[in-house]
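The structure is given below, and queries will be raised subsequently.
As you look at this complex, bear in mind that one protein chain is not there, while each of the others sits in place.
Labels run A, B and C following the written order; every chain starts at residue 1.
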Amino acid sequence: TMMTVRDALNSAMAEEMERDQKVFIMGEEVGDYQGAYKITKGLIQRFGPERVRDTPITEAGFAGLACGAGFMGLKPVVEFMTFNFAMQAIDHIVNTAAKTLYMSAGTISCPIVFRGPNGAAAGVGAQHSQCFAAWYMSIPGLKVVVPYDAEDARGLMKAAIRDPDPVIFLENELLYGESFPISKEALSPEHVAPLGKALVMRPGSDVTLVSFSKMVGECKKAAEELAKEGIDAEVINLRCLRPLDRDAIAASVRKTNRIVVVEEGWPQAGVGAEIAAMVMEDAFDHLDAPVERITGVDIPMPYAKNLEDLALPKVADIVRVAKRVCYK
Amino acid sequence: TMMTVRDALNSAMAEEMERDQKVFIMGEEVGDYQGAYKITKGLIQRFGPERVRDTPITEAGFAGLACGAGFMGLKPVVEFMTFNFAMQAIDHIVNTAAKTLYMSAGTISCPIVFRGPNGAAAGVGAQHSQCFAAWYMSIPGLKVVVPYDAEDARGLMKAAIRDPDPVIFLENELLYGESFPISKEALSPEHVAPLGKALVMRPGSDVTLVSFSKMVGECKKAAEELAKEGIDAEVINLRCLRPLDRDAIAASVRKTNRIVVVEEGWPQAGVGAEIAAMVMEDAFDHLDAPVERITGVDIPMPYAKNLEDLALPKVADIVRVAKRVCYK
Amino acid sequence: MMIDVPIPFVAHRIDPPSQTVETSKAEIVDMFTQSYLMRRLEIAADVLYKGKFIRGFCHLYDGQARSISHWSPYDREAVCVGMEAALNKDDAIVTSYRDHCTHLGRGGTPLEVMAELMGRIDGASKGMGGSMHMYKRDAHFFGGNGIVGAQASSDWSPYDRTPIGAGLAFAMQYEKKPNVAVAMYGDGAANQGQLFEALNIAALWDLPLIYVCENNHYGMGTAIAKSAKSPEYFKRGDYVPGLKVDGMDALAVKQAIKFAKEHCVSGKGPIVLEMDTYRYHGHSMSDPGSTYRTRDEITGIRQERDPVERLRKLIVEHELLDTAEIKAIEKAQRKIVDEAVAAGKASPEPPVENLMKNMNQIMDNVVVRGVDSEARTHLTEAYGVK
Partner (left out) sequence: MMIDVPIPFVAHRIDPPSQTVETSKAEIVDMFTQSYLMRRLEIAADVLYKGKFIRGFCHLYDGQARSISHWSPYDREAVCVGMEAALNKDDAIVTSYRDHCTHLGRGGTPLEVMAELMGRIDGASKGMGGSMHMYKRDAHFFGGNGIVGAQASSDWSPYDRTPIGAGLAFAMQYEKKPNVAVAMYGDGAANQGQLFEALNIAALWDLPLIYVCENNHYGMGTAIAKSAKSPEYFKRGDYVPGLKVDGMDALAVKQAIKFAKEHCVSGKGPIVLEMDTYRYHGHSMSDPGSTYRTRDEITGIRQERDPVERLRKLIVEHELLDTAEIKAIEKAQRKIVDEAVAAGKASPEPPVENLMKNMNQIMDNVVVRGVDSEARTHLTEAYGVK
């Protein structure tokens, strides 16, 4: 069967709401409007306005409210219309949600999923195209999930909601409408995907392509291109940035001896930086070439289409750099 | 002459206020109270309440206000009592201050210095011990300054105030009271230090120790220890994380072939991660050992003294790891 | 020439201004001309959007509907032209994503608007900002401070304009200028905490700041009753004076802004104006606005209250122009818009080298990384003199 990422997220939330009455949804336009991107479609009709709460446009207020509700044992799923707006609430995410369990010696927990689209969409300019993956992956106390396809979206969303601690769930707007094959197993209401495990999307022996979210698709395409040129690329979908599956990455590098990390966010202290550092720590002796990072260009996102295109990594970039590390 | 970091910052601000009437100071308790850490001591007496503005405890409000004032051509120096509180204002720092010049095709600039203590102090617990260096260094449109001693503090603060774009100035509370030798040159009102240039604090040939802010002092101490054991360490003070002086780091690695990066912040996607990745890109063939990162432990900061001590890097850690990369 | 505005001002903690507005033939004709131009420009933008000349989120469920509502300020011309009639270009404005009209009001050209919408070099921001990021520094217009794109969610940041406005006002006061700053925001944005933070500071420091809340009764799909416990936006400053204004009436807006500016410049601190814009059209497809009244009713009310029609009626009633003269104005404005559209389409995309331009003004030591490690640009070499 095929399923869109939108339906995967929607069905996962619906099932978890069915399963646990403490789960509720809140955010801007999640109810009557059915979600700005229709991810919460039908949920207010099914579960009522008590459990699907439209909030005013006050991110700090409702994120803090979710923390209090979480403290009391409820399980809020908070939609940020995009993660750009979560910057207004980031103090609650970091200082309240992530740190309280530790500060309270394990007595107060905060089981929240903060979700919404992250990173570049298309034609939305500098203020609304930022990738926050690296920021959140740096924060102990959080788990950070970055699904790619429908299988990821369903299994990881269900795991995120069931996790008793705060989870940042970074979606990609441009993937919502995309259809992916989904396994029968993943369609079961009881299926959850493990948090902290990467997935090999395509095994290969010559070079490892590591990425997350939308860029996994670009890596898959690049791998096909590379295959035509006789390069057998392994594609790894990280799925989770915290905990980060270092072992999976290192194991792949031990096999391929070459790795390219692909992300849409900015380079400095990005996800690629972490993986480069981590590979050096875990598999330095196996590297036949330096770890290469492919990233968004280190500038605010321009609006004009021609420049926006130049600001983001493309399949051709991945192919080119992969060939470089293979010295071809 | 000797000078404390506090006096260096204070005198730099005073001189720039003297020099340019558009420079003004704002923040919580910066005026009558003389600053929570007395960095603005005497300034309200000297320049009056028009130019040294006490604000209510509303970080988002006054940071946004500073952006508007900057748009109009004023040059606000904004004190955050600590950078932990700047999380409340981070949307303005990133979306307003950093991105507007670019979005407006260069017509609207935002010449602000956001300054205050960053990172771990002592005994202040999880919510107020966070290092934000890696977050800010990831943002194009910002410059990010991380002074260590009085010489840095004076020269870089003056450069930051004169820079026509937003600058994040990350101080360290535990250094405020420390006295450092300061050059005659740096005492001149016209002296400014270049933004984006690292400084070799101690030349050496066996291993490079790179760090910023308080950890530069620890690296210097470690270098002395190492010298006793016959290891000649080069100590680099980054001074600035954006622009990052990649050339200085790469040049050092080409000489020593070994590098250890030291920071107090968390490891994942931290400053050390960036430097590891960057060294791989610029000097992979010169590396005789993997780049090592020494960082704060990847947990929220505990309060109890014994645990807090364990959560932060110490001179002994630097010595141990430096020896490791030297295979000694 | 004195004209009475039909709907009285409602005041909070202040005596309201008179309902009798001093104006002139020239002013009314100019307001009509301007607002007619704005109306035509928005209609043209809508057509361009549908023709995919303007970037947007066509894959969204309701992208188009949103785009229309975001761009069609059938209820906003009055605010723009009324405001400009009471301000000068040394007064500062910071506004929301509906910034095209504001840009025109500040003296920007239709081409600047059109080309920016299409991401072209002749745009107000040279194609870098996008439809919601137009600026005009020389007229103290500090932008649609938020976001770009005719799409459902990321068009703008409702929260960040009021503190910026307070900063503009701070600069007026600091530099001892006899000017005000205007910060515009929607009813949805009116609940953001920063608004209260900035207003408290502005009130403490007596900053010359006018908050203009454009209440169109919806923020996206959310009716004000669901987003605000107290939807009396002119009172939401609590201890700060406020005024409710018929936001469909350019003369009422002019009177209110004039009054507010005098208040501010005389050192009495900030003031909150609520522009009631009686939202006649749907904010989006999912707006229930059309379910609770008939099309006829809406059309009827629109004919009564539509800001452009009202100005036309005023001209006719007071016999300021004859029909032929009015037609001539309309024709001229339509031509301006047509030409702007053509020129915008003809305008080239920004050159590739602009990609890394204007990130920093002092470019020493700044090296911008491209998508991979080999792509590096030393900004001073590329753009600057050392």
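The criterion applied here is as follows: a residue touches a chain if its C-beta (ideal position, glycine included) is under 8 Å from a C-beta of that chain, and two chains touch if they have at least 3 such contacts.
Quantities reported herein were computed from a predicted structural model and do not represent experimental measurements.
Contacts of the undisplayed chain with visible chains (whole complex): A, B, C.
Touch with the chain omitted from the figure is made, among B:V5, B:M26, B:V52 or B:M81, by B:M81.
Residue A:A66 is the one among A:L43, A:A66, A:A86 or A:L199 that touches the chain missing from this view. Only one residue from A:I182, A:L195 or A:I318 touches the chain missing from this view: A:L195. For chain A, the residues touching the absent chain in the complete assembly are 24, 50, 53, 55-56, 58, 60-74, 91-92, 95-96, 100-109, 140-141, 143, 163-165, 194-197, 240, 243, 245-246, 281-282.
Residues of chain B in contact with the chain left out of this view: 28-29, 32-34, 36-38, 54, 56-61, 81-82, 84-85, 88, 121-128, 177, 267-268, 290, 292-300, 302-307, 310-314, 317, 320-321, 324.
Mapped onto chain C, the footprint of the missing chain covers residues 191-197, 200, 203-204, 226-230, 235-236, 238-240.
The rule is short, and it goes like this: only the chains that are shown with their structure count from here on.
Using mean Cα coordinates as chain centres, the one most removed from chain C is B. Distance from the chain B centre to the chain C centre is 39 Å, each centre being the mean of its Cα atoms.
Separating the centre of chain A from that of chain B, both taken as means of CA atoms, is a distance of 30 Å.
With centres taken as mean Cα positions, chain C sits 35 Å from chain A. Each of residues 60, 84, 88, 125-127, 268, 290, 292-293, 298-300, 302-303 in chain A touches at least two other chains.
In chain C, the residues touching two or more other chains are 125, 127-130, 133, 157, 159, 193, 354, 359, 368, 373.
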